[in-house]
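Part of the complex only, each chain left as placed.
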Amino acid sequence: MEKIDPRLRILCSFTYSILVALEKNIEIFKYYLILPVVLVFFISDFKKFFKSFISVNIFIFLCWLFLPFSIGGKVLFNFLKFKVTYQGIRYAFLITIKANLIFITNFVLIFSTHPIRVIHALHHLYLPKKLVNIFFLSTRYIPVIENEKNRLQKAMRVRCFVPKNDIHTYRTIGNLLGLIILKSYERSERIYKAMILRSFSGIFWTYYHFKWSKKDTIICLSVIIYFVWIIYLKIK
Amino acid sequence: MDNISENQIIELKDINVSYPGTGIVLNNLSLVIYKGDRIGIKGANGSGKTTLLYTIVGLIKVEKGEIKIFGKKMEKESDFVEVRKKIGFLFQDSDDQLFSPTVEEDIAFGPLNLRLSRENVEERVNKTIKLLGIEKLKHRFSHTLSYGEKRVVAIATILSMEPEIYLLDEPTTGLDEKISKKIEKFLIENDLTYCIASHDLSFIKKVCNKIYILEKGKLYPF
Amino acid sequence: MHISEGVLSGKVLGVGALITIGGTFIGIKNLKFEDYPKVSLLTSAFFVASLIHIPIGPTSTHLVLNGLCGIILGWKSFPCILLALFLQAILFQFGGLTSLGTNTANMAIPAVISYYLFRPFLKKNYFITGFLSGFFSISLSCLSVFLSLYFTGSFFKNFGKAIFFAHLPIAFIEGIITGFILSFLSKTKKEILEG
């Protein structure tokens, strides 16, 4: 999967997600199934997949707690005082399918790539330059600040801080967060200094370049045909 | 026999530690620290000194091996929570250790977590400040201090906890002689137990009675 | 608070995306090259801050801090929150990419409002202003989430209400902590709040 140009993967995933998100007709979903079913074979990290699968479906699960009772229509059965309707179940089911199809596609096509490379690809897809620069720098410094946060929390732990439900805890966490913001702010000033000292003039030069291969062209064409076919089915 | 294990503060037995990506850092390492020991650990950059000290206080999980502190086997986080009260840990990067607005509050943080009374905390703070001669810094904001000033304050924050054992990661890095000497004097003149990780051999030689070299994940006597 | 993929209707997704695009555009319009490190690092800081667990009752929660973000960054909260949610979507699968626009709008609109509403009062009392902005922003975000769902289908009403009320205690904690953060910053480095 890593060998396919990230730009192509992002565009493909994005088009697919929008098509699915806007789809209301439950009959057509058997055609939407094709892409994710192919992609499932490319999942390499199953542990991560299942973890992600759960975090996607928490919200969906909450929907299931409410939706079946909330939509009027043909009553299937009564659960306690509530009427479970066919329409309710059907709607919850639709949401579940949509969310998971989009998730599988995105997981394989985008989430497996390092965020910095994803942003790099978005840069080539004409995301505004200023936005890219901010995305690039903050993605770079998140691990640094996260390490800083972890070390600060470690230092708190070795000085016997144990979080509880009390005002000392909230104040300490407030101080910690304040400090993280303060340090980031001051670090940003030093980084700015360090950048201008190394002749930075507003352009981030990149070492890494994408290469569009013949394989990419073939995949690109087949994906386009697939999408056109689905749209055709939809209109019909 | 009984006496020995009573005096035994820290015992690491055949521990292995590794980082994802970096591979194994501590390899079947063993170390015993007795009460009154003044241990110095020297080692090249990246040899794992910091990792070793982290492991002792449970900030990094061991893959293999056994850690005993004050005779108690450490197994889960809550075991460590208990013993950390008696351990003073100086981080290599002082910035990590200073998280309160002012120097004074930072020095008070540890004692406050030990649930000491207010007067007691105040007394300890003032005592520590006097010991290191940093009266001038008391009301300064920690983040405006110079590098070396931060180092001294970081040391102050652990002295105020009056721990039974000190684990010091490069205590004299970036300090001038005047302050180095003060710390040296403090270490030598008091009846302490400590384990220092440092490059500064001349400093280690002055304040330690047992020196080890950390190399290829193991400790060798110097 | 993050709405998943596939839940919202096309209309709601579209409006959310438009608001986010507009807000982000305003946010970056006046950005100069010397602002890059500042906005970027604050964005990283907010992202990292949202990873910290806060004990609340028997469980724990994560902070959103959009009120604070608004007070410090103003309109720049849009790119900041957009990136944070983007990363949460691709790293942890919270929320989603199609709902990114709506989710961003739900959190960034209260941030910007909080900027205009609370920043002028900052000097009066940092803690109280912080508390109000934290409490207000989360509540407003929840209302916004409720509306996003409600406009997708009125049958989401009960679900939306449940989300709203479940977040009230969180809004309270968020307020307290925002208050402490602001009083910390007011003591140590006022220019972050005033610059």
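Brief remarks follow.
First chain written, first letter: the chains are A, B and C, and each begins at residue 1.
Please note the rule applied: a residue touches a chain if its C-beta (ideal position, glycine included) is under 8 Å from a C-beta of that chain, and two chains touch if they have at least 3 such contacts.
What you see is a predicted model, and the numbers here were worked out from it, not measured in a lab.
The full set of protein chains in this structure file adds up to A x1, B x2, C x1.
What we mean here is this: only the chains that are shown with their structure count from here on.
Just to note, of B-C and A-C, the chains joined by more C-beta pairs in contact are A-C. Chain geometry summary: the mean Cα position of chain B and that of chain C are 39 Å apart. Chain A and chain C have Cα centroids lying 17 Å from one another.
In chain A, the residues that reach two or more other chains under the touch definition are 175-176, 179, 182-183, 186. In chain C, 184, 188-189 are the positions where the chain touches two or more neighbouring chains simultaneously.
Interface residues of chain C facing chain A in the complex, by the touch rule stated above, are 2-8, 10, 13, 24-25, 28, 31, 33-34, 36-49, 51-57, 63, 65, 72, 79, 83, 86-87, 90-94, 96-98, 153, 155-159, 162, 173, 176-185, 188-189, 192. Within the complex formed with chain A, the residues of chain B that make contact are 54, 57, 59, 81, 84-85, 87, 89, 91, 93, 95-97, 99-101, 109-110, 112-114, 143, 157-158, 161. The touching residues of chain A, when paired with chain B in their complex, are 148, 151-152, 154-162, 168, 175-176, 179, 182-183, 186.
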